[in-house]
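Here's a structure for you.
Note that one protein chain of the assembly has been removed; the remaining protein chains are unaltered in position.
Take a look at chain A:
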């Protein structure tokens, strides 16, 4: 029986720790490449590696892209909002398909949308 719970499990803890160690090690290697001078890297034999310019450029590119993503997400949300004259503000396919005559005698009426005509304004 497969259990689908969000609670901590041993496998999740292990994979999380492996990812943590891997990311720390990857960061250490990145710093190593960024700080070691070019001549030392050439002397070891690593000649065809990217320019040191990219050690600064890539993080800055990523951060600027992140900032723009926040603004863009807000803009995309506002663009996708239905305008005031759209029928989507009133009803949609699922609401139109509701039937009004499913009431059994003495039973609880099924869930239905409340109509827009508001009788509580008249008090």
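FYI, a residue touches a chain if its C-beta (ideal position, glycine included) is under 8 Å from a C-beta of that chain, and two chains touch if they have at least 3 such contacts; residues count from 1.
FYI, contacts and distances are computed from a predicted model.
**Q** UniProt name of the unshown chain, from "U7 snRNA-associated Sm-like LSm10", "LLGL scribble cell polarity complex component 2", "Phosphatidylinositol glycan anchor biosynthesis, class H" or "serine C-palmitoyltransferase"?
**A** Matching the unshown chain against "U7 snRNA-associated Sm-like LSm10", "LLGL scribble cell polarity complex component 2", "Phosphatidylinositol glycan anchor biosynthesis, class H" or "serine C-palmitoyltransferase" yields "Phosphatidylinositol glycan anchor biosynthesis, class H".
**Q** Out of A:66, A:84 or A:111, which residue would touch the omitted chain in the full complex?
**A** A:84
**Q** When the complex is taken as a whole, what residues of chain A touch the one chain not shown?
**A** Counting over the whole complex, chain A touches the hidden chain at residues 78, 81-82, 84-87, 89-91, 96, 116-118, 121-122.
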